[in-house]
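Structure incoming, see below.
Heads up, one of the protein chains got dropped from this complex, but the rest are sitting where they should.
And then subunit A:
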Amino acid sequence: MTEKTTMQAIARMVPPGSRVLDLGCGDGAMLSYLQRERGCSGYGIEIDDANVLACVQRGVDVIQLNLDEGLAMFGDASFDVVLQIDTLQHLRNAEVMLRETARVGRTGVVAFPNFAHWPNRLSVLRGRMPVTRRLPYQWYDTPNIRVGTYKDFEVLALKNHLRVIDAFGLQDGRAVRWCPNARAGTAVFHFEHV
């Protein structure tokens, strides 16, 4: 998910100069890119020691926190954009974190593996859980504690009173706007609180 084209596709949703909070920021590549290319500022949140270290090495401000403990540290609408790139599927309280994202950010961007992508469907039709480039784990040792689809997220967003500003699929770094639920390995949603 760190491929440059994918990163660029998501970064395009972040207005230049915005204040960004990146939940589960990994090695800080995205924030570093946003700072460098789009004049953004902000912080990454990360739990993993090696990733925290990588952020410090890159000069990205990083706060080591467990997202499942919530975002109490951050005030309402204190960021222009809150990113949740490939993070949702690892969270125990995914819905709570989605609401927190909408509270802390004026807008939010969520990206996660779309389980309804056709190769996954095919695999399940054949009776096996998919193992793909996007979902490279066996069902018994995956760090993704939940799987969801593009369509599922539309329903969740509605339930949580989120207005979707833009939504598309991502496949091989390209935006998929026609039938994204079947045709894209990644679902991307840009939303704001109603």
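Here, a contact is a pair of C-beta atoms (placed from the backbone, for glycine too) under 8 Å apart; a residue touches a chain by one contact, two chains touch by 3 or more; residues count from 1.
In this text, contacts and distances are computed from a predicted model.
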{"item": "Name under which UniProt lists the unshown chain, selected from \"Iron hydrogenase small subunit\", \"Homoserine O-succinyltransferase\", \"Oligopeptide transport system substrate-binding protein\" or \"Cysteine desulfurase\"", "value": "\"Homoserine O-succinyltransferase\""}
{"item": "Contact residue for the chain not shown (choose from A:Gly39, A:Gly59, A:Pro119 or A:Gly173)", "value": "A:Gly59"}
{"item": "Positions on subunit A where the hidden chain makes contact", "value": "19, 41, 43, 49, 52-53, 55-57, 59, 61-65, 73-75, 78"}
